[in-house]
Structure formats: C-alpha cells, structure tokens
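Pasting a structure here, questions to come.
With one protein chain held back, the other chains of the complex are shown just where they sit.
Chain lettering (A and B) follows the sequence in which the chains are written, and residue indices restart at 1 in each chain.
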Amino acid sequence: MSTVTTGTPYLEVEDLKVHFKTEDGIVKAVDGVSFSVERGKTLGIVGESGSGKSVTSLTLLGLHNMRATTVTGRASVGGTDVVAAPHSTVQKMRGKDMAMIFQDPLTALHPYYSIGRQIVEAYRIHHKVSKEVALKRAVEMLDRVGIPEPQRRVKQYPHEFSGGMRQRAMIAMALVNDPDLIIADEPTTALDVTVQAQILDLLGDLQKEFNSAIIMITHDLGVITQIADDVLVMYGGRAVEKGTVEQVLRKPHHPYTWGLLNSVPSLHGDASEDLKPIPGNPPSLLNVPSGCAFHPRCAHAMLGGDGPCAKIRPELEVVQGLKNHTVACHLSEAVRATISDEVIEKVDA
Amino acid sequence: MLRFVVRRLLLIVLTLTVVSFGTFMLFFAAPSDPARILCGTRCQPAQIEAVRDGLGLDRPIMTQYVEYMGGIFAGRTLGEGDWAKDCSAPCFGYSYTQNQEVSEIVARALPVSASVAIGAWIIQTLISVSSGVIAARKRGTAVDRGTIAATLIGGALPIYFVGPMLLLIFRYQLEILPQPSYTPLLDDPLAFAGGMIMPWATLAIVGFAFDARLSRSQMLETLDEDFIRTSRAKGLKDRVVFWRHALRASATPLATSAGLGLGGLLGGAVVTESIFGLNGLGKLSLDAITARNLPIVMATVLIAATFVVFGTFIVDMLYAAIDPRVRLS
Partner (left out) sequence: MTQTDAAAIPEQRAADARGPIMKVSKLTKHFPVRAGLLATKQNVRAVDGLEFEVGRGEALGLVGESGCGKTTTGRMLVRLLKPTAGEIVFDGKDITHLKGGSLRSLRQELQIIFQDPYSSLNPRHTVGAIVGMPLKVNKINPPGGVKKRVQELLELVGLNPEHYNRFPHEFSGGQRQRIGIARALALNPKMIIADEPVSALDVSIQAQVINLLRELQRELDLSFVFIAHDLSVVRHFCDRIAVMYLGKIVEVGDRVQIYEKPSHPYTKALLSAVPDVSKIGDKATGRIRLEGDVPTPINPPSGCRFRTRCWKATEKCATEEPPLVTTSTGATAACHYPETY
C-alpha cells in the first residue's frame, strides 16, 4: 500500500505551527513542533488542555478549523507533505493513509445511521465495491475488533451499543481501509478502566497485525506506559521533552514532566501525604508566557538577575548520553539529573 | 413502533377532550344568560326561548357537555316538541341567527382556510428551509449574507402590511394577479392557485424569517458536531458530508419547527383572510365573535385545536422515521 520502506518514519513532522486569528489576538495553538513515527511504532503525545496536542493531530488530517488559520512547517505522511498539498489530495488520504479514532464514540458516530452503514460508507469511499461486499468486510472488521454476533450487531445503531462496544466499532471503522497511520485522540478517556484496558490491548494487537504507525494523544501518563514506544510532552503549544517511554518516564529531564509525575495520584506509596500539585494553571494560548512557557509554574525557574527562564525560550537539546532524548530547559544537566532521580524514587515508592 | 403510534394517538384524544371541555365551560357556563349569548345579540325573545328549551340549559353542565360531544360523533336532536331539529353528525349545534346547522356553515369555510394554511405552509417550508440550508453551506459568502438580510426584513414585516402591499402592487398597479378568491382545487386547479397565490405569498414572506434562520443555525450547529468531523476523517467529500450527514442530522429540529408552524399558520390565515376578503374560518370566527354566536366560535376553536394537535402528531411520526433512538423509547 505504501512505498515507504521500514526504518524510515512514515510520518515526519517538522516545525509545525498552527496559528488562529481570533478577535482577542493570535492563538498559537501549535508553535513549532517536530516529531516522527515509524510503522509499527506508537508515539504518545501527552499534555493538558491547551497544550496543542489535539490541534496537532487534527491538522495532520486537515480537520482543524480552516477559517483564519495559518499552518506552516512540513508534515510528510508516507511521502506527501499534507501541509503543502491541496485540500483534495489530503481529503483522499483521509481514511486510507491516515485514520482517526476520537474520544467520545457516542458523539463521534452518526446517531441516525446504523453501525454497518457507517463502516460500509467508509470502505466504499476508497474501494470500488458493491454494498454487499463492503458489508461483508464490515462484519469481518466488527468480528476482528471483538464485537460478538457481528452479523446482528452490524445492523444496529450507535445508541444500541455500550460505550466500550462503540469504541470498538469506531476502531473497526478507522481500520477498515488498512491505514498506515492511526491517530487516536484520547480514545479511552470516556471509558471505564476495565474497558480502557481492553481497548488498549486491542489497539496493541491490531498494530502488530496491520503494522501501522500510531499516535496516541492522552493526558494520562499511565496509558502512555501501556501502549507507547516514544513520548512527546507538550506544554503551551510546544514540545518540552521528547524521547522513548523509558527515557521520558524513567529519566525525566523537564520540570513539567516531573510535575506531572509528582501530581498524579498513584495506587502505591504513601497516601497520607499531600500530593505535590503543579501550582497555577495551564497557560492561555493567546498569551503564552515569555521565555520558557512553564516558568511561572516552575519550582526551579531561574528568574532573578541573569536568570534566563523568563527571557529566553529554551530549544530542545539532546540529553547527553541518551540517544533521541531531548529536553527544552535552561537548568544544567547535572541539576536535572539529580532531581530526576528524586522524582523517580518517589514514583517507585 | 405500533405502541408509539397508539400512545401518541391516545394523547391526541386526551388533549382534544381537555381543550373541548375547557372551551365548553368557558362559553356555556358563563355567569350571564347562556341562552341570550348563544343566540346572539340580534336575537328575538322567541328565539331565546327556543335556545333555552332546545339545549336544555337547565340541566347539569356535564350532561350538556356529553350531549354536545355526542352530537359531534353521532348526531343528535336539538330541542323538543315544536323546536326539535334534527342535527346529523358531525353536529356542532345550531346557529339560530343564521338558521343553519353550524356544521354546514363551517363546512363552507373550512376548505378556504385549509387551502390558505396548508398551501402557505408548503411554500414557506420549502423556501425557508432550503434557503437556510444553502446559506449554511455557503457560510460567509454573499449568498449567506443575502439570506440573513432577507430574514431581517421579512421578520420585521407584519401580515397587515405585506398583504395590502401585495394587493396594491400585483392586483392594482401591475394588474398581473386576480383578486384573491376561493375556487375548489378539483374544479379548476389554475383558478385555485391564482386565487390563493397572494395569501400564500403573504404568509410565506412573514413566516420565512424564522424558519430560514432556524435552518441555517441548526445546520451550522450540526456541522460542529463530532460525527461530522468523523465523516470528514473517513475521507468523504465536503459536499457529501454536508448533504448526507449534516442535513439528515438536522432534519429532526427542522421537522419540529415546520410541523408546529402549521398550527401557527392557521392563526395567520385568520388575519390574511380578512385582508383579502376570503370567506374562511378566520372571517367566520371573527364575525361569530362580534355577533356573540357561540356555537360557531366553539366549533372553530375545536377545529383549530385539532389542526395544531395533528401538526404535533405528524412531527412525532417524522421524529420516529428520522431518529432511530425515538423508535425504541
């Protein structure tokens, strides 16, 4: 299906910027983000609301709000730059080269059409086959994603499915054309934990089978540990830390990553102690703080005198000795390494 | 589905019973002399006596109501002895001032009003919904802005301005349209349409604004829904996303507005008929109210209520046809 050979990334994003013009000023939803994903690999993008993680993924499919929006940079999907490509080209790639799974499968499926009809439609956009053939394929896909009695359920409507089954149907629809890139935007956030576990397992299995590249967008670090190979931590529209899951979650080098790891309540450790929240609120993308966007909430910010944190925007730099691990922080590497060990010690307690 | 239909029909029966009972109480249990009011202001003493006798107004109000309702379905004999009159179903009573059965009078007026209201309803719904939907499709373009401007103007115009203006321009200045009149549709379809076109246009122009704005905003709202984003993510062309997915999802609220609009148009028809001198229910009830001819008022209220209730019923059925979730509940 794709001409890209294994080893070269299927998706390559370089310096992607997405800026919206609003009445209140320019919203820099994504402000210079670069990453890549190979086939068969999963990249987790972590961030809070307003970090730019969802806009990044919508932009790849050209599904962002087109009005008053400027997109710059490069985003190569299987060799085609979807930022520069005409609308019609991107539209034809949707569903076939890149597919998307959304957060809430109840609102993301059309309420008035049967599950089968929606999958058949998705298949026939890219395959010139009869409705009967497409329906057979839909039943196969429902079966593949673990929906019992697919022959019967294919005729049912979304409201007749439970939350978990709806998300499975959504996944079946996304995978019906065997896409090379799957973008999953918080696919388990609306689901119960036991169902979340099922869906994450399913995505992992399907990835092995279809050898697709997956982008998993989430706010939940736990989900990342279960499914991702690489992680990109976003804050205020920019990447602040990037690396393998092992690197970012076991040797984190950015104060925001530390903050996330510290503030998440866990099932282990001392529960009688107060949690260590990150103070303040995520920044407004209309008015991102100067220098490092995280400096107003950072316990380690160097602000007085020659302190660079509020003045100079840190760029991603390689963390020495750790291949592919990059971080955007002014703290010295030695300082970061010490704090990182302390943070991880607490997480493991 | 059958259960759903049956339940809605039962609800209709209940609504109409309540409306008829309420209206009956209001008119017939009034503290003044019902016989005098029933008979009308220009009634001779002998006629009043006939009414009092004939309707048995000395009997309990519930008995009177049951007899009245019975008359509608089965017909009844009004009065006794010399004054006895046979009134076949549907019997809405007797107009003593006109010496005619109410049902005969209403039967002459009803087709006129129904033609005005239903015709105007079809035209208004077609034009306003399609222009609203197209405006949404062409959002931000000249087409969209033009539609918004048209709704602003249309929404500000009252019937009693539009009607006379149309008459003035098309009947008297340009002389291209005939004086509005009623010809039965089956007798001469062309004459029917020609006679009705101005009343239809009046109601459609006045009603256009609301439905067009509603359709436009409904479509825009639907276009923001998650499932629209999903259908785009599948690779569907924007055109298909709009005309298949978005339009279908907007159909329910649009059907609601259109269905309920039918009831509203009947009210508008009353004013329109008076403007164009059509002898419909509107003119009939206006005259009946001035003459205090209560049997006729009562009959027209019941017919209007039936119109509204059936409009709602049609909406409910459309809902069930459009939205699979309704069929189950």
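In this text, contacts are C-beta pairs under 8 Å (C-beta built on N, C-alpha and C of every residue); 3 or more make two chains touch, one makes a residue touch a chain.
All of these numbers come straight from a predicted model, not from anything done at the bench.
S.K.: With respect to the chain omitted from the figure, which of A:15, A:140 or A:201 is a touching residue?
M.R.: Of the listed residues, the one touching the omitted chain is A:201.
S.K.: Considering the complete complex, identify which of A:92, A:136, A:159 or A:219 is in touch with the unshown chain.
M.R.: Of all options in A:92, A:136, A:159 or A:219, contact with the hidden chain holds for A:219.
S.K.: Which chain A residues touch the hidden chain?
M.R.: Residues of chain A in touch with the missing chain: 48-49, 162-165, 192-198, 200-201, 204, 219-223, 225-227, 245-246, 249-250, 259-261, 263-279, 281-282, 297, 347-348.
By definition in this document, only the chains that are shown with their structure count from here on.
S.K.: If you average the CA atoms of chain A and of chain B, how far apart do the two points sit, in angstrom?
M.R.: Averaging C-alpha atoms per chain gives centres 55 Å apart.
S.K.: Which of the residues in chain A end up touching chain B in this complex?
M.R.: 61, 63, 91-96, 99-100, 102, 104, 107-114, 121-122, 125-126, 157, 159-160, 170, 173, 177
S.K.: For chain B, which residues count as touching chain A in their complex?
M.R.: 225-227, 229-238, 245, 248-249, 322-325, 328
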